[in-house]
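Working notes, structure below.
Apart from one protein chain that is not included, each protein chain of the complex appears where it belongs.
For clarity, chains are labelled A, B and C in written order, and residue numbers in each chain start from 1.
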Amino acid sequence: MSINSFGRLFSVSTWGESHGPALGAMVDGCPPNVPLDAAMIQHWLDRRKPGQNKFTTQRQEADQVEILSGVYEGLTTGTPIQLLIRNTDQRSKDYSGIAEKFRPGHADITYWQKYGIRDPRGGGRSSARETAARVAAGGVARQALKMLVPELRITGAMVQMGPHRIDRNNWDRDQIEANPFWAPDAKAAAMWEGYLDGLRKSGNSIGAVVEVMAEGMPAGLGAPVYAKLDVDLAAAMMSINAVKAVEIGAGMMAAELTGEENADEIFMTEAGPVYSSNHAGGILGGISTGQDVICRFAVKPTSSILKPRRTITKAGEEVEIVTKGRHDPCVGIRAVPVGEAMMACTLLDHVLLHRGQVGENQGRIG
Amino acid sequence: MSINSFGRLFSVSTWGESHGPALGAMVDGCPPNVPLDAAMIQHWLDRRKPGQNKFTTQRQEADQVEILSGVYEGLTTGTPIQLLIRNTDQRSKDYSGIAEKFRPGHADITYWQKYGIRDPRGGGRSSARETAARVAAGGVARQALKMLVPELRITGAMVQMGPHRIDRNNWDRDQIEANPFWAPDAKAAAMWEGYLDGLRKSGNSIGAVVEVMAEGMPAGLGAPVYAKLDVDLAAAMMSINAVKAVEIGAGMMAAELTGEENADEIFMTEAGPVYSSNHAGGILGGISTGQDVICRFAVKPTSSILKPRRTITKAGEEVEIVTKGRHDPCVGIRAVPVGEAMMACTLLDHVLLHRGQVGENQGRIG
Amino acid sequence: MSINSFGRLFSVSTWGESHGPALGAMVDGCPPNVPLDAAMIQHWLDRRKPGQNKFTTQRQEADQVEILSGVYEGLTTGTPIQLLIRNTDQRSKDYSGIAEKFRPGHADITYWQKYGIRDPRGGGRSSARETAARVAAGGVARQALKMLVPELRITGAMVQMGPHRIDRNNWDRDQIEANPFWAPDAKAAAMWEGYLDGLRKSGNSIGAVVEVMAEGMPAGLGAPVYAKLDVDLAAAMMSINAVKAVEIGAGMMAAELTGEENADEIFMTEAGPVYSSNHAGGILGGISTGQDVICRFAVKPTSSILKPRRTITKAGEEVEIVTKGRHDPCVGIRAVPVGEAMMACTLLDHVLLHRGQVGENQGRIG
Partner (left out) sequence: MSINSFGRLFSVSTWGESHGPALGAMVDGCPPNVPLDAAMIQHWLDRRKPGQNKFTTQRQEADQVEILSGVYEGLTTGTPIQLLIRNTDQRSKDYSGIAEKFRPGHADITYWQKYGIRDPRGGGRSSARETAARVAAGGVARQALKMLVPELRITGAMVQMGPHRIDRNNWDRDQIEANPFWAPDAKAAAMWEGYLDGLRKSGNSIGAVVEVMAEGMPAGLGAPVYAKLDVDLAAAMMSINAVKAVEIGAGMMAAELTGEENADEIFMTEAGPVYSSNHAGGILGGISTGQDVICRFAVKPTSSILKPRRTITKAGEEVEIVTKGRHDPCVGIRAVPVGEAMMACTLLDHVLLHRGQVGENQGRIG
């Protein structure tokens, strides 16, 4: 049981620090005979890559993935797949000033308190660079899902930046890839651009809400009581750096609904059950209904900012800190591909778990 | 690896259905020599027990816990502790009408689709009765925590019913036990009473938000990257029946904060670091800071309501359903002691994990 | 992760002490719709039950199993199955004299050293009574295997008592149930009877070797590198009380074979590959070949004997100890049904694991 792993049958273990020689993911339990090469994974890494516009860190990382094991002649063999990404643009000097100071809102202080040692270069293990390994693992999961559940489609989008939410009436899937924010609402994206530019120039940062959706879901994924699909999704999303909340379906709003409003009514079609609404976010009792799975998470603003903040040093001295370096004004942007990757890994894991225990769905309706 | 378990070192596995002969929890990995008897656990079960007022299900369950193993002469032995609670007030006839119909918003349909079999009596395994086993396990965890972290104090409260939030200026810990809602705000509790009575009489139900707080926290609990304390709390809370969202600290609101606002500033005192605020909810980088851990979760309204809803049968026929029986108009009320229990189990688990890997905190400040 | 559990998908967690009110097993991950009732499990418990002849402990335990959860109308539901066995013949007075003394060769001293507390009544958790829970769990596994791999047949036998081995030329499956030793060799059984009677009368005890065989095996069960089928079998058998060694196929004798001798040659038939011999014990590279799986384990003699031995007390005094009570002169006898149960659980677990990752065997030969 590694504390740097997740997944029950499809298992992902990540390793590596921001400024070490490399980082990566070991993916285990992948079905055999899944077509896989580095380019298929690179596709997803390129979407997450920093430095692509002024709204993400200007660190320039090639993020080239190498497959070191588990693939033979373009097919997975069922053995562990080791994915390696070299760090190529580490500028440790950027961080030298903060080795003794703890950034407020950052893991600096807790790593130190717990372990009595921390790698201060770029945040070490707590850096958002770790999420590159997740995106690479998600690329493997997507290939396996393509084989096992071909109709499944996973889509992430940013639905809120600071106080500014998208207008859901404007939802246009095609917009998501058309702006630097993965926003499905072109008007919101335009507004955010100016807003974020202002924050960036003032050396500040801002939070965001990301939504990840899985369409074409099979019913029956998940399990009572602690291996619920929503439990594993909540854990997967909460494990992403800077995430402070996770919602399924109606989420926090479920608190404001009556039972009458919340109960998605069920109707029957030739293709199976359909629902009048989706407050459940596609999951009832921890098991997928076949509706779209809807998961949202809040990403806090980057704590590495140019605004001066009060803090302390290892020696216990009270000081002021200003974090220079190449940081994201809205780290939520890069969290979109990460959320998609976590959704892909979690769903594949439950596809395999379900097949293991049940084989195929046993309850026919109609 | 049981799919009905949680916890890494302090492990809880629950079993049992609403209308079977009994349900319970196996608690494993508890430290030895912890004082424990049934009365210590019963104390917590009695807080959760239904039928205590008109705002919870009128099912009358004694919920008497028996300790079947793992305790000798009033002390834990380090071996598994089996906790058994008999079901004594099962009225299966109440549910006979719904064996063929799927309640909208309920696990009926997904259990059926997945397994092709379900125990329809009282919801079977998906019943909120399962949470009695969690509360019992939480009682064990609290006894161990009392020994290992005596200053720790875990408190749950209801902070929102439907659209009605408490006024945080009115927060009074002593009020929590003084009203049927675990509300820390006497005025809110009074308002909720009339509001919920109206809903109950109309055969409807309503959602709620529960907050669980841990004061007197040690720093250093948690671990990168997937064994983060907030990850395990998110999973623990999301696993509770009807929970649709989990927040840590600022939660969803973190999306609206700037980096400047969100970064809790750090100051030094004789007793160690103190913070200007607690947007982090006591957790940075997945590891506890020593501040209060703040966790909130949204509970959806009970789906078993008297209001008629459209649904389908196993045979695929479209029908109307009205769920008679003894249901909670606001199941969030009973979720308060459950949230506390999950917090206790999760914190104890991380106390043991931390001791295992690190021994004691190694990073001194000042 | 419970330390009193085994199994990856089909998970068994046992609990309970020799002289507590009850003991049992929680079986999780069982496929749904498996026919199961208490009588199907009782059948296997009755085979293991002590007190059936003078060669096993005279403790009279009904060992009646109750199914508390996970079964509805005679079928498993996919939820946890709690099996409970009450202790009815605890005579704690038998053990009162040894609460302060440590029996040589027994867990008394190590439980004390580790935990600083132990339940001395009947050995507490270290009692062989714990194996009743395994046999009950094995009964569940057998029902699921009957559905999933109907041709599978698991057979345990005692093949050596003290220095006396069976003659493999005399192997007769029908003899196994015809003598009190589960011996497949009638002549050996007859010889053992007098031998063991002599040991029993002298207050001594003796070790044994048990062999468990699985015929009708599917190929492809197991996985590299640490989830090998032989790894899980070795762990399963070594976890049985008093077991000191586990062998697969040729076992320790493999050390004496040349590569030429050891390599089971392969031939082709209409039904698939067949082998000239089975030194591999049906497992190559951790994965089943389809040949019979052969596993043997050595059971040490009971340490609770009437022969006086030197030992120490908790206070560190050197004393002599004589263990009165109702003990097995050859505890290996009762280990036969236990070994079968562990084989059944382990094989079912790997059937589910294989189905989860691979679905069905993908490599066709011929």
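Just so it is clear, a contact is a pair of C-beta atoms (placed from the backbone, for glycine too) under 8 Å apart; a residue touches a chain by one contact, two chains touch by 3 or more.
From a predicted model like this one, the values you see are computed outputs, not experimental measurements.
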item: Touched by the hidden chain, restricted to displayed chains; value: A, B, C
item: Given C:80, C:156 or C:249, the one touching the chain that is not displayed; value: C:249
item: Of A:22, A:274 or A:306, the one touching the omitted chain in the full complex; value: A:22
item: Subunit C, residues in touch with the chain not shown (by the definition above); value: 1, 3-6, 8, 14, 102-107, 109-118, 125-126, 130, 160-163, 199, 204-209, 219-228, 230-232, 234-235, 237-239, 241, 244-268, 273, 276, 279-281, 283-290, 298-305, 307, 309-312, 314-318, 332, 353-354, 357-358, 361-366
item: Where the unshown chain meets subunit B, residue by residue; value: 1, 9, 29-33, 78-79, 223-224, 352-353, 355-359, 362
item: Residues belonging to subunit A that touch the chain removed from view; value: 1-5, 7-9, 11, 13-17, 20-24, 26, 28-29, 32-33, 66, 68-70, 72, 75-82, 111, 114-119, 124-125
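Here is the rule we go by: only the chains that are shown with their structure count from here on.
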item: Most centrally placed chain, judged by C-alpha centres; value: B
item: Cα-centroid distance, subunit B relative to subunit C, in whole angstrom; value: 38
item: For subunit C, residues contacting two or more additional chains; value: 1, 9, 29, 32-33, 78-79
